[in-house]
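Yeah, one chain of the complex is gone here, protein chain that is, but the others are all in their spots.
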Amino acid sequence: MIRVAVNGYGTIGKRVADAVAEQPDMEVAGVAKTRPNYEARAAVDRGFPLYAAVEERAPRFEEAGIDIAGMVDDLVAEADVVVDACPSGIGAENRSLYETYDTPAIYQGGEDADVADVSFNARSNFEEAQGADHVRVVSCNTTGLSRLLAPLLESYGVEKARITLVRRGGDPAQTGRGPINDILPNPVSLPSHHGPDVNTIFPDLDIDTLGLKVPATLMHMHSVNVTLADAPTAEAVTALLADESRMFLATPDLGVDGTAAAKELALDAGRPRGDLWENCVWSESITVEDDDLYLFQAIHQESDVVPENVDAIRAILGEADASSSMATTDEALGMGL
Amino acid sequence: MIRVAVNGYGTIGKRVADAVAEQPDMEVAGVAKTRPNYEARAAVDRGFPLYAAVEERAPRFEEAGIDIAGMVDDLVAEADVVVDACPSGIGAENRSLYETYDTPAIYQGGEDADVADVSFNARSNFEEAQGADHVRVVSCNTTGLSRLLAPLLESYGVEKARITLVRRGGDPAQTGRGPINDILPNPVSLPSHHGPDVNTIFPDLDIDTLGLKVPATLMHMHSVNVTLADAPTAEAVTALLADESRMFLATPDLGVDGTAAAKELALDAGRPRGDLWENCVWSESITVEDDDLYLFQAIHQESDVVPENVDAIRAILGEADASSSMATTDEALGMGL
Amino acid sequence: MIRVAVNGYGTIGKRVADAVAEQPDMEVAGVAKTRPNYEARAAVDRGFPLYAAVEERAPRFEEAGIDIAGMVDDLVAEADVVVDACPSGIGAENRSLYETYDTPAIYQGGEDADVADVSFNARSNFEEAQGADHVRVVSCNTTGLSRLLAPLLESYGVEKARITLVRRGGDPAQTGRGPINDILPNPVSLPSHHGPDVNTIFPDLDIDTLGLKVPATLMHMHSVNVTLADAPTAEAVTALLADESRMFLATPDLGVDGTAAAKELALDAGRPRGDLWENCVWSESITVEDDDLYLFQAIHQESDVVPENVDAIRAILGEADASSSMATTDEALGMGL
Partner (left out) sequence: MIRVAVNGYGTIGKRVADAVAEQPDMEVAGVAKTRPNYEARAAVDRGFPLYAAVEERAPRFEEAGIDIAGMVDDLVAEADVVVDACPSGIGAENRSLYETYDTPAIYQGGEDADVADVSFNARSNFEEAQGADHVRVVSCNTTGLSRLLAPLLESYGVEKARITLVRRGGDPAQTGRGPINDILPNPVSLPSHHGPDVNTIFPDLDIDTLGLKVPATLMHMHSVNVTLADAPTAEAVTALLADESRMFLATPDLGVDGTAAAKELALDAGRPRGDLWENCVWSESITVEDDDLYLFQAIHQESDVVPENVDAIRAILGEADASSSMATTDEALGMGL
């Protein structure tokens, strides 16, 4: 069994821990957290050993009546691999800790690409992470784009991709984040950083991205244009995407009109936390005009990287190849809607 | 086993069906629905026999590749009891159907009180529904208020209750509902209908209610003032409410700052659909000034009536008393956070 | 003086009436309205003769203490031209009324293109409306796109335009419209109707459009990609657009981060109702990558067609050419920020 440490038990960390616990070849060595809020209690209820991430704040857990198993150093020392799910920028600060204990580490996409030896997307470049010590799972948006672009590149070739990312302002419980009633260029200068981030996965891809921010919390939405080298029919693209395990096609009969209905569908399906690990592509939107493919896809920012983190664990430890790891992950999680 | 029909498989109906399926003494005879959307598929996936609610639309299910077990009449005829979870006003139209087959029926709070022989809240007046043919579970807001007022009435007596209900504009996936950026008196005339609805449970209670509507989807919020006959300390009230099985106290250590965090906590706890069946009372808000009690409570409009519907089934069939039914329901659902 | 009737005194009609009243060569013959709300009172306060649009509802005005000057037929009969600003679809129903009295008519973009002899944008095809009896001012979004595309077509040629329109869910006071917390493909099938509508102005243009709807009320936002035949520098495009009278460039020093700040700037400038008649283009966003121009522009759905309606009046009556009409309109309104 691979013993996995999760450092940072927030939006991403708690989901990764749960996903790891479901895997047949992994177990949660422990999770580290800075403060004893409701998420800390949920960790304890799940039976995850809880470690304090910040020494000075450790007493707060005891004050809240929560027993801790030690400091994050102890956890890193004894684990086979650590998944760092700390807020953006903290991962880079933690790198030396992981090096101290010679524990291979996986970072999230909020870190700069140079925090790691390789940026990772299971569908696109699993092999590049094998044997690396430091791997960065790309951000939710880059993950969603990579999953879409990989089969398009393989089957048709991509002349150019132009993507407008309409981003949620914050996650549901991030009450301090706005905007309340606005549409914001974000960033206002173009192209946005998302294109270069996709290039950490596909270095030669010609891609321009534009970002907006809107008052919604559930999912990001991508307005996608891809000029293909060898343009197929819309039906062929639909069939191609339907064949991808981490793509969910919202077909008209389902009556999914937007991100809230997509989440409701995931909740009704019994998914933990209503997570939609797949890209949600509206099948009706898949259109080919001359060489131009258009479609809409929604990306669940809280969860689409979760299976990628699980795969990255196997990649970094050299435990499996891409297809067998993805199959194991998907089976254990219950991918497919 | 009590065979339960659920007529109307939307926001409330699908939750009631799941809750019924969890009960040791009940089974889902079937569910009836008007159209074959993602919820219909989820019903099939759960193994619930699916009936067409509207004869003319029945072919749509076949067109969508969904087998139906028959028409809603067949379902009503063979069930021991029917829970009507149709949109407001349709329940009243359905009453004659239930009478035709002599099947006792439970309606939702969107119907007028006179649709039924008795309005029902498990904590407050379980006994009144015993033996009735038609019972109405009061609305989400009235349910939440009744749960709060029942122990206050019993322990301290209530001189007067004054409640401002800050209501969510629509449920998460009701994308056609607003407002987007407004605060609306709703209704503008006072007091609102909520007070009289509480009086269907507590006829002699002096209560005035005011309603507002805001751009939020997750939960309603009640700003509560109750002038007590025999005022206790805030600590005593806190202890009293903590003792109620369908009250959740959001204590400061949990870091629950609003409705989104409350929902997140329920999702983390593994609740189906992240449902918060309990009233969510902020313990820090419980305050007594002279004879006036103040507090905030949030009400999950999609789910707080679910355990009440389950109890109403036992009440209408005379199968249990209040405390044993509530205990069975709570145990089966996994009440308690 | 051109005597102008305004039929429909809501969001667009009241603005057109005010704009007409400011013109040196026009006067408001009267406005027609269906009900005596606050807008009706404002019309009276401004001194506009008020006519009842629906005969059966005429008594309501008297009940509300508002004197009316007659029925809408009287107004149409005596005016030189009528601007129809009724809700979408009503304009087409009104056409026979205007024909009865032989009064030339201007319709809004919510009507189908075939309601009129010509679709109109002052900057792009003023001359085509000269002498027509029925002219349709294209919608707010099509107006904004035409203003942008006209100079690009003239200066560089356009190979293809690809536009994602992130649309506000409703106007500020349309409290019944959603969504509250969602991002919706709207329409889900691609390309959206906006492209064909732009083709009513530029029939040969190759344009694909995609529409989304978000919980915001202030302005639409366009994420623009135009592949140019003869690509200039970003600086050249900026200079080109800065030279257009109905383009406002939001430069970095202004600190305008989104649609709310753009509206605040217009309010601070003393604009009536804070209207932003111009396209609001973020200068920092203007980028050229190879042949691809990218930029963000915001469109004030309540007002950008107002100067276009004024110009359409002169076009339909043959009173001026494009440049002199636009100059008169802009001078009278106080265009320029």
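Each chain gets a letter, A, B and C, in the order it is written, and its residues are counted from 1.
Here, a contact is a pair of C-beta atoms (placed from the backbone, for glycine too) under 8 Å apart; a residue touches a chain by one contact, two chains touch by 3 or more.
Quantities reported herein were computed from a predicted structural model and do not represent experimental measurements.
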_Per the touch definition above, residue among B:29, B:90, B:214 or B:326 touching the missing chain_ = B:214
*Which of B:130, B:155, B:199 or B:225 sits in contact with the chain that's absent?*
B:225
*Looking beyond the chains shown, say which of A:24, A:47, A:176 or A:203 touches the absent one.*
A:176
*Of C:242, C:269 or C:327, the one touching the omitted chain in the full complex*: C:269
*Touching the hidden chain in the full complex, which residues of chain A are there? Just list them.*
169-170, 172-182, 184, 215-217
*Against the chain that's been left off, what residues of chain C make contact? List them.*
14, 35-39, 41-42, 45, 64, 172-173, 175, 180-181, 217-218, 253-258, 260-261, 263-265, 267-270, 272-274
*Which chain B residues would touch the chain omitted from the figure, given the whole complex?*
160, 162, 164, 166, 168, 179, 181-185, 188-191, 208, 210, 212-221, 223, 225, 257-260, 282, 284-285, 287, 289, 292, 294-296, 298
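FYI, only the chains that are shown with their structure count from here on.
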*Mind checking chain A against chain B and telling me if their interface is mostly the same residue numbers on each side, over half, or mostly different?*
same
*To the nearest 5 degrees, please report the angle of the rotation taking chain B's Cα atoms onto chain C.*
180
*If you average the CA atoms of chain A and of chain C, how far apart do the two points sit, in angstrom?*
42
_Between chain B and chain A, distance of the C-alpha-averaged centres to the nearest whole Å_ = 35
_Where chain B touches two or more other chains at once, by residue number_ = 172-173, 175, 180-181, 217
